[in-house]
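Missing here: one protein chain of the complex. Every other protein chain is in place.
Then we have subunit A:
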Amino acid sequence: MKKTCEELREVAKILRKDIVKMLTESKSGHPGGSLSAVEIMTTLYFDEMNINPENCSNPDRDRFVLSKGHAAPVLYAALAERGFFAKEELMKLRKTGAILQGHPNMNYIPGVDMSTGSLGQGISAAVGMALAGKLDNKEYRVYTLLGDGELGEGQVWEATMCASHYKLNNLTAFVDFNGLQIDGDITKVMNSLPIDEKFEAFGWNVICIDGHDIEAIKNAINEAKNVKDKPTVVVCKTIKGKGVSFMENQAGWHGAAPSKEQCEQALAEIGGDK
């Protein structure tokens, strides 16, 4: 389902508003790192990925693994808007008995390809999916989204080494490089910079872009498809809490829910038709 950049920017607004609304309703969750990844998720789910809400388990579909599982709200907003489940479910996020768990669960939620939440593991699962694609000579592609703070997990680098060892050019990882983790600036908590050079040293094709520029995201995805024998990482410079003025670049909004008043202000700032 190809869309123009203009159309995608409108979808991004819808996702942003759904994120703010569902977190206000659930009174807990992770807005900062969900809002920073909106353009990446919009481009994947509304422009790029070969997926079908009517046939979630099609073996030939593209896969997505949310390695930074705490950004579940952006995944849920995308899946609901894409028609995988009713939008009303978003308002039950994190509530007892609801399908939308605090972190993604593949058995409860249509369209979720892998249960994640424990950092560092999602990229390994994506490597497994990409390996399966190679073993079966399938054309599908595998996408995963990592946080920059998540790069502190040693398993990320185990998986990274493994992906280049097996020449998984069907795997594209995005790093949501918003510069902040729970305890603050990533360079102060545990410096993972330079991200690009690390991935390059591990044998990956590296693309660095503005993670809010939909056209740049589209181009990066297409470039990755033409790489012959390497996985690709798209290091996306982003703004944590993007689109909501009082949340932008504030580590405090990593895992805090907005009040009703803050929600109203946020929705007004994001704007859009719907």
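Convention: a residue touches a chain if its C-beta (ideal position, glycine included) is under 8 Å from a C-beta of that chain, and two chains touch if they have at least 3 such contacts; residues count from 1.
What we mean here is this: contacts and distances are computed from a predicted model.
Hidden from the displayed complex is a chain whose UniProt protein name, among "Energy-coupling factor transport system permease protein", "Phosphate ABC transporter ATP-binding protein", "Transketolase family protein" or "NADH-quinone oxidoreductase subunit F", is "Transketolase family protein". The residue touching the chain not shown here, chosen from A:N105, A:N219, A:Q250 or A:Q265, is A:N105.
Checked against the full complex, the candidates A:M114, A:I186 or A:I207 give a single residue touching the omitted chain, namely A:M114.
When the whole complex is considered, the residue among A:L8, A:L23, A:V127 or A:A216 that touches the unshown chain is A:V127. Among A:D136, A:D185, A:E200 or A:E264, the one in contact with the hidden chain is A:D136. Although one chain is not displayed, its contacts with subunit A can still be listed: residues 59, 63, 65, 105-107, 113-115, 117-118, 120-121, 124-133, 135-136, 154-155, 158-159, 161-162, 165-166.
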